[in-house]
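We show some of the complex, not the whole, and keep each chain where it was.
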């Protein structure tokens, strides 16, 4: 997979909702076009369809359930994401943990729909376990660094290096993303040098006054 | 509140997804217009915005979380539902149970956005508890009858009558809906005679060959 995958998680931030979601999507589309990087965006479920329609960039869900279509009120099926135009989904984000059986079912359901799975993990052991499920990506995010001002690339580069190592040893076709506190091009560069294939970030872009400036910085050292 | 509120839950049925969701919404809009009944539809999250834009009927979410906007990946906030054009949300459906604290937070978050809450309950005691949270509606659905071929109106009319009684005794401004197995105008009529203000149903409409015929039957005895 491409070495420069940047996935922007809008979470449920007000700064990533409504018109602001469109503004960030527009900025991401432009910076992707300028730089050649792949920049994807994970908005609220309700914004998946409009953003997938209006912008030329991959749109991800923030969560998907493993259930098949049926009597599952309030759940999010891979089928419904596909129909809405999504390219993939985060799975097991630190703010939306799933059971192991649920993660496996979600990865599998996405695969059957031709969608990409990004399974989040919290340490090397869970990175290895996630890799055993053969997702598209494993995104290692030390929980204590999520949403903070210091990036995983700087605070704990070893966890990236070791996650890449264990993930590759379990399943060489899985790509690692690094997440938590990522906000600069240097953070991205360090992650890639450590063997990651990209980054997962949220507040660094979503809460920025000028998201396009942050996005340009993120891709500046690719 | 109006005596004839009919809420159609599309769940994650394939028969309630994609074009089929639009077809059911269109049928509901037409039957509502013919009959004067209020017919609302609860599609997948991704279909809330398009259906709210294209059809003149209230659109509900199937679930909402109580969290405020912020770092809550994969959650559904009342704010984001409001922005997407929803009129309200189911809360605590049997297929998406919440903690008591979560139900209360969801009802409150919906209220702050001016949205209607429909809290599902499974027996008289939980109907009374739900009423204490002052939602718009309490929808009593005996779990063993959900998705089955016999309606709550016929299989267990007493649970409707007693739920109305306890709900009114706890909070007279809360309206009761009856759900589980509802599929005919007679089911609706019985529910209203027992004191309910409407019905909640799903497969009876969603899996019907001709949803519009079922919808016309549902309102035929109002």
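Letters A and B mark the chains as written, and numbering starts fresh at 1 in each.
Rule of thumb we're sticking to: a contact is a pair of C-beta atoms (placed from the backbone, for glycine too) under 8 Å apart; a residue touches a chain by one contact, two chains touch by 3 or more.
Every value quoted in this text rests on a predicted model; they were computed, and no experiment measured them.
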| item | value |
| --- | --- |
| With 2 chains placed, the number the full structure-file assembly comprises | 4 |
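Just so we're on the same page, only the chains that are shown with their structure count from here on.
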| item | value |
| --- | --- |
| Copies subunit A and subunit B - rotation angle from C-alpha fit, nearest 5 degrees | 180 |
| Cα-centroid distance, subunit A relative to subunit B, in whole angstrom | 33 |
| Residues of subunit B defined as touching subunit A within the complex | 9, 11-14, 17-18, 44-50, 61-63, 67, 69-77, 79-81, 83-84, 90, 93-96, 146-147, 202-203 |
